[in-house]
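One protein chain omitted, others in place.
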Amino acid sequence: MDHGHEHGHVPGLNHQYEDMAQQSDTYIVGMWSFLASEVMFFGALFFIYTLYRWNYQHDFYVAHEHLDVRLGAINTTVLLFSSFTMVMAVQSAQLKERIRVMGYLAVTVVCACIFLTIKYFEYKSKFEDHLYPGLSFADDAVKAFGNHALENGHVAVNMNHAQMFYGLYFGMTGLHGLHVLVGIGILLSLIRLWYNRANTVIHDYVPTEMVGLYWHFVDLVWIFLFPLFYLMPLPH
Amino acid sequence: MSSTDTTLGELHPQPHREAPSYLDDGHTIASWLLTGDHKRIAMLYLISVTFFFFIGSVAAGLIRFELTSPAGVVLESETYNKIFSAHGVTMVFLFLVVAIPAVFGNFFIPLMIGARDLAFPRLNLASWYMFMTGGLCILIGYIAGGVDTGWTFYTPYSSLYSNTQVTLVLVGVFVSGFSSITTGVNFVATIHKMRAPGMTWFRLPLFVWSMYATSLLLILGTPVVAITLLLVIFERLFKLPIFSPELGGDPVLFQHLFWFYSHPAVYIMILPAFGVVSELIANFSRKRIFGYHFVAFSSIAIAGLGFLVWGHHMFVSSQSMYESVVFSLISFLVAVPSAIKIFNWTTTMYKGNIVLHSPMLYAISFLGIFTVGGLTGLFLGSIGTDVHLTATYFVVAHFHYVMVGGTMLGFLGALHYWWPKMTGRLYNDTMGKINAIIVFIGFNLTFFPQFILGWMGMPRRYHYYYFAPEFQAYHVMSSMGASVLGLGFILPAFYLTMSLINGKKASSNPWDAHGLEWQTTSPPPTSNFLETPIVMDEVYDFDPVSEHEQDMKDQAEHPSDEDQGHMPGGGHH
Partner (left out) sequence: MQFTNFPLSPPPASNFAPEYDAIFYVLVALTVFFSAVVGIAVIFFAVRYQKGTKADRSRPMYENLFLELTWTIVPLVLGIVMFYFGTSLYVKMRTPPKNATEIFVIGKQWMWHIQHGNGVRENNTLHVPVGRPVKLTMISQDVLHAFYIPAFRVQEHVVPGRYTQLWFTATQAGEYHLFCNMYCGTQHSEMGGKVVAMPPAEFAAWLANEGQSASPLSMDQMGAKIFNKVGCNNCHGAEDTLRAPSLYGIYGKRRVFADGTSQIADDEYLRSSILRPYDHLTAGYGETMPVYEGQLSEEDVLNLVSYMKVMGTTAANQPTSIVNRHSAPTTASGTNEATSLAVNAVQADATDPDATPTRRTGSPAVGAVAAEGRNR
């Protein structure tokens, strides 16, 4: 590597930057640009969901009744709390309080794990009831709907549309869950960097803040997913 | 940097600090495959995209060969369908979207803004690996049988009916899409925050403006097609009902989502070429681009409006009349910024001091060919006329005019312009000029007859046309042209490679051009500049009046002038 240019080798400053301010600013622009792409990624799915729900309101409603609102609400609370601890971690990074940073980040990781665990149980119950898209959905899942549809006097649910609901459910919460999992990995790496007093995080709080941005985004996606999937009003 | 810097034209780098060029800074394979240097990554991309272009071209050659006869020559329909699909997928996803941004954007954005590297070098390397992984996945898909869906993968054929390697190829496209997104993020952050002191937005070369606009499209458009193709894979693998009516889905929804990206994608392909053309016209007319601000903002306008016109690919898809009318209106609007650019570039040449080196010939060809290509887009943007022309060879001709005559000419122009800077070698400019003419002639011979074919009603993606033998004459013409065009694409491989072996060493600024990239050695050292430049002059700071006066004086005194380390006929002291 060419080090023909000296800038006093500031710790934590990468070679392509002139000073820490430029590095931090660049990180911020980079992370927001990345989040913009994530918005488009999830946005396309939200669009598809909106379109199909608008067209198949009744079937989506019947299908959604098999989701456990309580578990969804617990997950929402857990994630919101984890966003709070994330903010606290960033503040501690600004104040260079290393132990507090690691503590808050650890709690954030614990919350994320609780979230994923609850999701695991939710998915498991759906699989047990055959409420997942696949070749035999129409035959297997009808047991889950059949009685209910008759109980409430509704017209029988269209199994294709119900399958679509569950396809979107697994697709969107699955994609979100993947982002939570990746987030756990990133958070653990961040804890490790703080533990090792790495230059990257000790001298500048912005990298920690960028992880925070990512985490808030993940939380925000869930804030949209929860009401859309779990809190449907009765269709007209 | 002043235009009268008398240290230009030196054969060797500035001696006050020895720094190896980026090519010499490490000779191991690891130093290339694990590099963070944007210039090395750009060269890695150059090798990759050239390889993929070659594959796409072989497919094109087979198509044109097969179409010389109405009942085919050597292929079965199934194979033919796989070949045109491979041609489209390879050229769109593995060449056109990637080539100019990943090669020339990566190499020159930091140089042009006076930075040492891009914002995120490791992300840049990861981006190349994502591209290669996706590309390899696609190639494996071809070897395992290929896809026969066309590069547009319309459902339900692609998701339920085709028995080909759709999943594998779509996984490849999906992965390579992340390369686009990360490149866009890198460019946006770099251009916003890493400009050298004095490099204000309006002193940026227009290439950088184009790359910025392109990056917006890369970041915001690519994720949509990524998720859409992922859903097609899920529909195939798990019968997830999304796009197939038998399962309750909507095939037209796929088209909306697909074109929401794929229309901005064509602007991803052309905006970088626009940027290149700005550089070429300015530097070879030796005159600042006319209407710089208008050209800069027109790129942003194209990026913005480009997101609002996707429905013009769907006028006859059963979308509603009202949707169609809105998309048509905005399509006419998006044509205007491109027209502004063409007029501005042409006017730049007025009262310029033009040197017709090979890069300039590519730029001039671009002006002619892209104008035709862009105007034929109006036939397709006007719904009444589109009804007859859509999905015919008219569309094929239109998009090849803008993609080959546009993007490819931009790529070749950039290659010929920046080759001395990237490799430190001069190539044979006469060969370059001859090649530009071959490409121009071959291109028009190949694709102009296709306008006529389309107008007469020949559909695209047709293997046979024995029921319409009146089409044959035009197909034969087109295929003959394709042979000439093919020659024009093969020749540079030879004379450019030869320059690496026995070309003269290039000076810092063999074209006597403007721009920070010419203020450093050819090739540049790894950290680009020995000291961070401080920019005090405007961009394209030529002085044509005094240059002209100097020329008149020179002509009177010295009939000929041989410069060392310069391209013959260019530059002056």
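To keep things simple, chains are lettered A and B as they appear, and every chain counts its residues starting from 1.
Going forward, a residue touches a chain if its C-beta (ideal position, glycine included) is under 8 Å from a C-beta of that chain, and two chains touch if they have at least 3 such contacts.
As the structure is a computational prediction, the values presented were derived from the model and not from experiment.
For the chain excluded from display, the touched partners among the shown chains of the whole complex are B. Contact with the chain that does not appear here is found for just one residue of B:287, B:400, B:416 or B:504, B:287.
Among B:300, B:340, B:434 or B:491, only B:340 touches the chain that is left out of the view. For the chain missing from the display, the contacting residue among B:434, B:468 or B:484 is B:468, taking the whole complex into account. Touch with the chain that is not drawn comes from one residue among B:114, B:135 or B:156, which is B:156.
When the missing chain is restored to the complex, the residue among B:22, B:95, B:178 or B:379 that touches it is B:379.
Although one chain is not shown, part of chain B still touches it, namely residues 69, 71-78, 81, 148-150, 154, 156-157, 160-164, 239, 244-247, 250-252, 285-288, 290-294, 315-318, 321, 324-325, 328-329, 332-333, 335-336, 339-340, 342-344, 346-347, 349-356, 364, 367-368, 371-372, 375-376, 378-379, 381-388, 390-392, 452, 455-457, 459-470, 472-473, 544-545, 548, 551-552, 555, 569.
To be clear about the criterion, only the chains that are shown with their structure count from here on.
Chain geometry summary: the mean Cα position of chain A and that of chain B are 36 Å apart. The part of chain B that touches chain A in the complex is made up of residues 17, 19-20, 25, 110, 115-121, 181, 184-186, 188-190, 192-194, 219-224, 226-228, 231, 234, 238-242, 247-250, 253, 257, 260, 525-527, 530-532.
Of all residues in chain A, those touching chain B in their complex are 1-5, 15-18, 22, 25-27, 29-30, 33-34, 36-38, 40-41, 43-45, 47-48, 51, 56, 133-135, 137, 158, 160-161, 163-164, 167, 171.
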